[in-house]
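Just one protein chain is left out here, and the rest sit where they should.
Take a look at chain A:
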Amino acid sequence: MYRRLLININQVRNRLIHTHNTRLTLPSTKCKERESFAPVAWAPCTSRPLGTSSISFSENKESSTSLSEDKGKTPEETEVNAEVNTDGQRNTEMNEGTEISNATLTSQLETEPVVKPEDRKQVEKTKSGKESLLELLGAMKVEVTTVRKIRPSKTPRMSERPDQEPMESTHSMFQRATAEGSQQHGTLNPELVAAVSAAASTLPNRHQAESELLKQLRKHEAIPDTQRRADIGHIISDMKVGKRPNGRSNVRPTSQIRFDDDGKGYTQDRGITSELDGKVFCPTLWDIDLANQIVQATNQMPRNGFEEMIQWTKEGRLWQYPINNEAGLEEEASVPFHEHVFLEKHLDESFPQQGPVRHFMELVITGLAKNHHLTVQQKKEHIDWFRDYFRQKEDVLKEAEAYLN
């Protein structure tokens, strides 16, 4: 049964892709129709700005059709969902063949809420089949429209949103992302979405899988977004903040003493003591005193504003003037570029050598390779997240024969 279903779905999808392709050029009227409702949908959804991408629609649909867990949905949203649903229906009507073959499933779906728990598993499987179909249809259709339409209206919105998250470790963000419900996001590349669907279609609970995967991808869209908006100073500051948490440490590090004990510009004379630094002992009190005496004896008063700024820079009070393109990249300074770009080596060990998962991961690393906002460590963490994820789902993937080794 399951097998046949899958084959069915695959067929449907293939056909859909064809129709999708044709439709891409087709419906200008539909776009207009969408335009008219789009602003309405925008306004009230504050807590969850209705993702313009296909995904959030699909998610909504999923939740409304399945166990109807979130009752708290606003009427507007449901309205939209209804629209989408009808849209989806309309689409499915175009593909008559599939419609017929799935008719039974639809009825099953309607009765789903009353299905007994013991039947659940099977129901889920069937449901997923049907749903995924609707899903895909809906998603693809919306894509066509949203990509073109709603995006312009989205951009100001994005800029309005305050930077609520300065850079954290991406890892923790992934975790939160999985914990949280759906999120708002920018559009994803349709190809990527398709790939995700393909990968997810191999799973039994494919909606969840798909949404998780997409969420993960979108997270990554979101992070660079916030980063992009933050100016370079923020990046620097964030990096520093990330490294050492705020609040003053009670015990002064030994290297700091030299700095604190003489009011001004002591660092200047570090030349003397820095030689000693390299050796076995750190500067003794006598060395500090010598440097202090020299500072006292010489004229350390700034003669103009720039010299004052130099003094402040040395004291660590002033943001460093960038002297090359790597300003603020202390963390990544020692990492060569190929670590950033050639990420295939991270895929070797525990990912399948071929198949949809592999394909998906290759797209992921391509995206990461082009992402200049993440550190290598963050990229590795990102890949590790997927590794864990696919490992968890390994048995399911194997069952679906998608995990090919």
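Here is the rule we go by: a residue touches a chain if its C-beta (ideal position, glycine included) is under 8 Å from a C-beta of that chain, and two chains touch if they have at least 3 such contacts; residues count from 1.
Everything that follows uses one rule, which is that contacts and distances are computed from a predicted model.
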Identity of the absent chain, which is to be given by its UniProt protein name, from "Small ribosomal subunit protein mS39", "GPI transamidase component PIG-S-like protein", "A-type voltage-gated potassium channel KCND1" or "Isocitrate dehydrogenase [NAD] subunit, mitochondrial": "Small ribosomal subunit protein mS39"
Contact footprint on chain A, counting only the chain that is left out: 236-237, 240-241, 244, 246-248, 250-252, 254, 256-257, 259-263, 268-269, 271-272, 284-286, 289-290, 293-310, 313-317, 320-324
